[in-house]
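Below is one structure, written out as structure tokens; comments come after it.
Up next, chain A:
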Amino acid sequence: MSITSGIVFQVLQSVLVVLIAPLMLGWVNQCRAWLQNRSGAGIWQPYQVLNKLFHKDAVLAHNASSLFRATPYILFGCMWLAVGIVPVLATSLPFAPAADVIALVGLFALARVFVSLAGMDIGTSFGTLGARREMMIGFLAEPAMLMTLFTASLISHSTSLVTIVETLAHRELVIYPSMAFAAVAFLMVLLAENARIPIDNPATHLELTMIHEAMILEYSARHLALVEWAASLKLTAYITIGIAMFLPWGIAQAGDWAGLLIALAVLAVKLALAGAGLALLETISAKMRIFRAPEFLGTAFMLATLGMLIHFLLEI
Partner candidate 1 sequence: MPSLPLSSQLINLFAALLLLLAFAMLTQRRILSLINLFALQGFVLVLSTGVVAYSTHQTHLYYSALLTLILKVLLLPWILHRLIRALNVRWDVETLIDIPATMLIGIVLVIFAFNLATPISQIAGTITRSTLGIATASILLAFLMMITRRKAVSQVIGFLAMENGLFFAATSATYGMPMVVELGIALDVLIGTFIFGVFFFHIRETFESLDIHHLEKLKER
Partner candidate 2 sequence: MELLLVLGVPFAGGIVLAFWGHRRFAPELNSGMSLLTLLAAVGLTARIIADGPILVWNETFFVDSFNVFLVALTAFVAFTTSLFSRPYMRIELNHGRLSPNRLRLYHSMYQMFSFTMLLALLTNNVGILWVAMEAATLTTVLLVSLYRTPASLEAAWKYFILCGVGIAQALFGTILLYFAAEKVLGSGGTALLWTHLNEVKGELEPTVLGLAFVFLLVGYGTKVGLAPLHNWLPDAHAEGPTPISAVLSGLLLNVALYAVVRAKVLAEGALGTHFAGNLMMGFGLLSVVVAAFLLSRQKDIKRLFAYSSIEHMGLMTFAFGMGGALATFAGLLHMTVHSLTKSAIFFAVGHAAQKSGTQVMADIRGLIDSNPTIGWGLMIGSLAILGTPPFGVFASEFLLLTAAMHQQPWATPFLLAALGVAFAAIFGKVQPMVFGTATAKRLPHPPALIPVFVHLAIVLLLGLYIPPYLAEWYRQAAALIG
């Protein structure tokens, strides 16, 4: 494994995930449509939306600050970085040492701060509403997320995502109850952080029920395109982190081209299944009242803590 092949793999991975993120979102929406007995807009619809948005002129409010204009780029950058360093195709990449789960949580938190500030920047009530709700969800989701990641890292004795993947991918199949608990908790946090049902309906047009959408109501054209792209990147990032922690088999070593093809195929299958699963979950659940969200996230936290406790009791 040489430096160049490592860099090539890294670039390949980063570009690939950026390009397929909207496809992931499109696939999820299409599955939802099928489950709801509609014909749907096709899996390429997000690309068409992005194309349309990039060709429009951006309209900004008079009192929009530079923060407002910079946030889409920051958001996009954070998410791209997050997805880039998660080992989806291969381990031992040059950026791998940065793929620490806590650093990832920090990246997401950074993105959240900026988008909340941008939501409040213009001074409309919906923006502030969305920002406050987003902060509440984030405040509750972050401990749950951290606890999940700690539980997952207990078995591998490291918080580096790469080490976790390598340890679990190359072990024989063992049923770890603590990982099972952590997986369920992670799923709940995924739903909360990515503004999916049952926390937030991404397809809603009723502003009073919005969380994520409310913050970005003021964006248009290229800014909105970047924000939407960043949202799909965030979803892909979460799904790939989940796959890396809980279903890591099939991943390649850097420099192994044959393994890379297998890894691509395996990744495609995993992402497709994950998307379909997410769509199924969204279809069978209903959006819960915002005041039930703390219970939901509290359950996630509790599950993750339970997983950790069970690890200490049963698996040592």
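Descriptive notes on the structure:
Throughout what follows, a contact is a pair of C-beta atoms (placed from the backbone, for glycine too) under 8 Å apart; a residue touches a chain by one contact, two chains touch by 3 or more; residues count from 1.
Regarding selection, all candidates are chains of the complex that A comes from, given by their letters.
None of these values were measured; they are calculated from a predicted model.
When you check 1 or 2 against chain A in this complex, the one that touches it is 1. Chain A meets candidate 1 in the complex at residues 171-172, 174-175, 177-178, 180-181, 294-295, 298-299, 301-303, 305-306, 309-310, 312-315.
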